[in-house]
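The following block contains the structure, expressed as structure tokens.
With one protein chain held back, the other chains of the complex are shown just where they sit.
Letters A, B and C mark the chains as written, and numbering starts fresh at 1 in each.
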Amino acid sequence: MTDSITLDSTDTHGHSDHDDHAHPTEKQYWIVFVILAVITAVEIAWSYMGLEGPALVVPLIIMMVVKFLMIAGVFMHLSFDSKMPNGRTFYLCFGAAMVLAILVFLVVLAAFEFQI
Amino acid sequence: MAVIEEPLALPSGTTKARRPLGAFSRPRNATGLVDWLTTVDHKKIGIMYGMAAMFFFIIGGVAALLIRLQLAAPNSTILSADTYNRVFTMHGTIMVFLVVMPIGAAFANYLLPLQIGARDVAFPRINAFSFWVFLAGGLMLNSSWFLGGGANGGWFNYAPNNGAAFSPSTGIDFWNLGLFIAGIGSLSGAVNLITTVLNMRAPGMTLMRMPVFVWMTLVTQFLLLFAIPVLTAAQLLLLLDRQFGANFFNVTQGADPLLWQHLFWIFGHPEVYLMILPAFGIVSEVIPTFSRKPIFGYPFMVFSGIAIGFMGWGVWAHHMFVSGIGPLSVTAFSVATMFIAVPTGVKILNWLATMWGGKLILNTAMLFSIGLVTQFTIGGLSGVTHAVAPSDTQQTDTYYIVAHFHYVLFGGALFGFFAGLYFWWPKIFGYKLNEKIGKWNFWGMVLGFNLTFGPMHILGLQGMARRMQTYDVSMGFNLWNLVSTIGSFILGVTTLLLFVNAWKSYSEWKAAGRPNVGADPWDARTIEWSIQSPAPEHNFDVTPTVSDLDDFWHQKYAEDDEGKLRQVATGDELAQPGNGEGVHLPAPSYWPIVLAFSLPIVGYGLIYSLWFCIPGTLLTIISIYGWALEPADDLDIDDHGHGPDQEMEPAV
Amino acid sequence: MRNGLSHMGKKFGSDMKILQSKPQLKLGLWLVGFLGLAAACADESKPLNTFDSDGEGQGPKATEIEGLITPIFAIAGVVFVLVIGGAILLTIKNRVKPEDYDPEDLPTQTHGNFSLEIMWTIAPAILLAVISVFMVQTIWDLETKNAEGELDVMVIGQQWWWEYRYDVDGDGFYQDANGDGVVDEKDAELPLTLALDPDDVVTANELVIPVGQQVDLEITSRDVIHSFWIPALNGKRDAVPGRVHTWSVEADEAGKYTGWCTEYCGLSHARMRMSAIALTPEDFETWIANQAEPAEVPEEDTKEWRGRETFAANCSSCHIVDEGDFNYDDYDPELITKAAPNLTHFATRSAFAGSIYEIYLGDKDGDGQDDTDANDNELDVSDYLILPQEASQEAESSADYRANSAQLKRWIQNAPSQKAMAPDEQRGMPAFPGLSDEQLDELVAYLATLD
Partner (left out) sequence: MTAIPVEDAVEVADDHGSDHHDDGHHTSLGLSNMKLAMWLFLGSECLLFGALISTYLLSKARFLTEVLAGNPEVLGTLPANLIEEFQAEGSVEPLFDIPFTSASSFILLMSSVTMVFAHQAISKNDQRNTRLWLATTAALGSVFIAGQVYEFTTFYNEGLRFDGNLLGSALYTLTGFHGVHVTVGIIMLLSLLVLAFRGKLNQDRAETLELVGLYWHFVDVVWVLIFTIVYLIP
């Protein structure tokens, strides 16, 4: 929320937000899709390696986060929209909720896991 | 749910709007009841929120008096154990979800657009839907009184006592589905109001020029937006457990009942703050106005509110200190809880600093505000004493806690709301409330309130546990319980003085030929006082341009050559005339109320027979499409200022 | 006047100062004053008091909690006086009478004072940080456990009474759930059953503990969440089904300490009470040795014998009386949900029906004196507990004579009328309207032999 205070600009006439500024091209979308597909393939392969514990989980989580960021950033235009004036408001709304959800529920799971 | 369907609300673009089917047309020239049922005006919706909340307030209040009557003497048999359990559960549920939250929503709805200089909220139809769906959920919850008795699991409804095995009657189903439906309203309301505040401010109204009330409401709505889904998830699990035999809270299958507690309190603690923050916002408007000084330390007021909003997410487990979460968790949450007292304390001190050196006008609104500052302080201090976890192991689930949260929610939130009612009443209805009755109202409530809840501190420390249908003579609780019961009746009667006051002030005003109270009866500070009272339907004739915090006040007062502040104009001189020529307003719509009341039909179906869900679901789907395809306006009405070639877009 | 009361009274009283500015409400103030005085004079005993700084009759854990909270109450009291006093003073000092109102006469327009505000942000934070240090210390102190091999008790909550299992043999296990005759870790993994470790003892309603010794509790529940709380001995801890929570109690003095369930647990939550009875170590040894004995079978064709027959026909599908040959394997596992107090040593207890009724009335120990004075702090253990050697000194009929037999009969005949229960949903004791007066007499006589 603090972010948006510095970003605040009611005096500037806002523009409609997505007609002029750059969105990815068709080619870029395909590239992202191929990367996503490759990561998914690696994930599946990794899960068949017979690893256990952190060796299994940590790389999978990392790949999951990368996929998440690519979809949110490119397909949902977050990384493009956020370059607009005040575009960071999107981060505020969505990012705050993401962070909140992750933190809160990690604490809950930790409380159950360790019972301390 | 309907929010999901928003994108279907298609703007008609350059194509000329037409009426797809007769039924989809907007209500025309609605008057009377139909006007209220189909309105999308944020002010009317705000008033309806307030009235609905007052209606539920009376039900919840009667439940409270029944509780106190039962506890007035030991071994009393006025209420049976079963009835008592239902009454205290419904009292808590109604007061939290159907009284304090919607009063906050009422003020937010009425005031937000006025205080930021907007014509309406961002999505007027969703706004109407939020209200109706809240009302539908609330009525469904209360219908359980007649359909087998209210819920009996406590407002927190801990698993596994909320399961079908331990509570086979339908009360908890009504609790679950009623709040589920009301929660949809809170969620869509939150999306709507946040968008409104962020996006619809008048030119020059930067975030740091917004009134504190707007800020507190913004924080509140963010809390709602993120907290309600967690409760919804918990309620979904409970619904599946009770109606479809799932095992989420079935201990024989190895389930952990603490899951419910975590989910409930992750919602429940932000809930506490979202009940109190709007009241903080209200007194932050009232105290400066009647101290004739700006709020002391505006940035601190704003940031402490934001800090409370953030920290409110990290303290939920302080409701669970004795539930066996382990010493490390207890330590962490205990320390976090202690520190949430800091921003709250900052607020209290800043209000006092605003009064410092001020010239106080002690009318009823101001008295209630000072009432909040003092009574809430008591609740805050008792809160710190049981933030100390070892101490909480003695105090939790005793009347000490009951005293604490009533000081916070009644002495805090409700006193704040009463201050707001007395303050904004002339803006809303065009006449002032009677000051004499108002003062009786205030002093009676202070007396009754402290007599009711003050002794509960003592009872709690003497070991009287909560949610007890009865107690024994040998426990030594007799005296203070009697005092508390006497106090509760004083409180009940004096609270009703508000209604007496409203009725009497109105009759006198009417008898006097409805004299104009003026745009600015209090010499107030924010821009909602720059329009006529009652606020005209179109709010502002021209959108104001804001250049300062408390912009309206700065237009009235300016420094003269010697640097002394002088009144350069009165509020009424500056006020807009209320001429709505050329202002286009969104047309009313049937669909919000139809959609809202289709949901309880599905709810009753889930409780009684799944077949019943089919018509409910059909109606829901029809309403969503009806909503989406509805033309922007009643096509037969001439819309001022907008030619037919200009686009007409459905207000979402 | 107890300190807790006086402290809160003070808080309450000064809060009322706000009213003094309004003469018409002086009456209300007088009323409050009068009631406060009445409260001070009323010499009611407060058996559940949590804030009792004379420390009498409290265990060390409760005393430690109180030692932590007392200065915090004092600090809160100071802040309270400053803030409320400040608010009232400001209100009185700065008020402008309506007739003196002048729109031109504005007060100085202060917008804030950064350093002042920073100060009153940081100062409370430091104060709270200091409090936190002591608080964290206490949190972990309260968690300290005995070394292995000391007395452990499993506390099991059930709607609406408490069961206690004493780990007499110190193996850490409480049940032989799989019925293989060996009590081991496998049994601990399994859900709670009625089956007891044959070397342990089981009792209900009151927890008997030795004086001056920390007793570690393992708290759990058979149905919904309850909370175990004996205010004079320690704070509370929830009994959650499927989880075992550790907690401990310790009493400095012999006596009876009462408490009640503090987590809302359904219909008869208000009537789920409990107590702890602290005995001297010698008395405790005697008591536990007696508890380990099986019940005696009454002589044939006596009144008690016939009572035992009635018991077998009506009560034994839920209640256990272990006469030494009890086989848990024979027990219908379905009945676990209906588990009811084990009555093997019923007559050594002081209360029944979830500790809401006393078993013995008036002259409890048969010494010819009435023992019902609840304010008697000079607790004589025999006031509350019939120990075997005393019982043997009594005339045969005296136990029956002293027993609260009228209430006991009412209870057996129609328990749901005495305490709200839901026997149809297998929660609580059903009514037995078919029992004749004679049968009830015999049943009570039989129960009186279970010592």
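By definition in this document, a contact is a pair of C-beta atoms (placed from the backbone, for glycine too) under 8 Å apart; a residue touches a chain by one contact, two chains touch by 3 or more.
These numbers come from a predicted model, not from an experiment.
Q: Checking the contacts here: which visible chains does the omitted one touch?
A: Per the contact definition above, the missing chain touches A, B, C.
Q: Looking at the full complex, which residue from B:99, B:172 or B:228 touches the chain that isn't shown here?
A: Per the contact definition at the top, the residue touching the missing chain is B:228.
Q: Taking the entire complex into account, which one of B:246, B:332 or B:496 touches the absent chain?
A: The single option touching the absent chain is B:246.
Q: Looking beyond the chains shown, say which of B:143, B:199 or B:617 touches the absent one.
A: B:199
Q: Among B:87, B:216 or B:255, which one touches the chain that has been omitted from the display?
A: In the complete complex, the chain left out is touched by residue B:255.
Q: Provide the residue numbers of subunit C that touch the chain removed from this figure.
A: 189-191
Q: Which positions on subunit B touch the chain that was left off?
A: The missing chain touches subunit B at positions 3-15, 113, 118-124, 187, 190-192, 194-195, 198-201, 203, 205, 225-230, 232-234, 236-237, 240-241, 244-248, 250, 252-256, 259, 263, 266, 530, 540, 542-545, 551, 555, 574, 582-586, 628, 632, 641-642, 647, 649-652.
Q: By the contact definition given up top, give the residues of subunit A that touch the hidden chain.
A: That gives, for subunit A, the contact residues 8-10, 12-19, 23-24, 26, 29-30, 33, 36-37, 40, 43-44, 46-48, 56-57, 60-61, 63-64, 67-68, 71-72, 75-76, 84-87, 89-90, 93-94, 96-98, 100-102, 104-105, 108-109, 112-113.
Note that in this section only the chains that are shown with their structure count from here on.
Q: How would one label the connectivity among the chains shown: line, ring, star, complete, or other?
A: Its topology is that of a line.
Q: Applying the contact rule given earlier, which two chains have the most C-beta pairs between them?
A: Among the chain pairs, B-C has the highest number of C-beta contacts.
Q: So, what's the distance in Å between the C-alpha centres of subunit C and subunit A?
A: 52
Q: With chain centres taken as the means of their Cα atoms, state the distance from subunit B to subunit C in Å.
A: 38
Q: Which residues, counting only subunit C, touch subunit B once they are in their complex?
A: Touching subunit B from subunit C are residues 4-5, 8-9, 11-12, 15-16, 18-19, 22, 25, 28, 32, 35, 38-39, 42, 44-51, 62, 64-65, 68-69, 72-73, 76, 79-80, 83-84, 86-88, 90-91, 94-96, 98, 101, 103-114, 116-117, 120-121, 124-125, 128, 131-132, 135-136, 138-140, 142-143, 159, 191, 219, 223-225, 227, 229, 231, 234-238, 240-243, 245, 260-271, 374, 420, 425, 427.
Q: Write out the stretch or stretches of subunit A touching subunit B in their complex.
A: 1-2, 4-5, 8-11, 89, 93, 96-97, 100, 103-104, 108, 111-112, 114-116
Q: Across the complex, what residues on subunit B touch subunit A?
A: 194, 198, 201-208, 219, 222, 225-226, 256, 258-259, 262, 266, 303, 306, 309, 313, 317, 325-329
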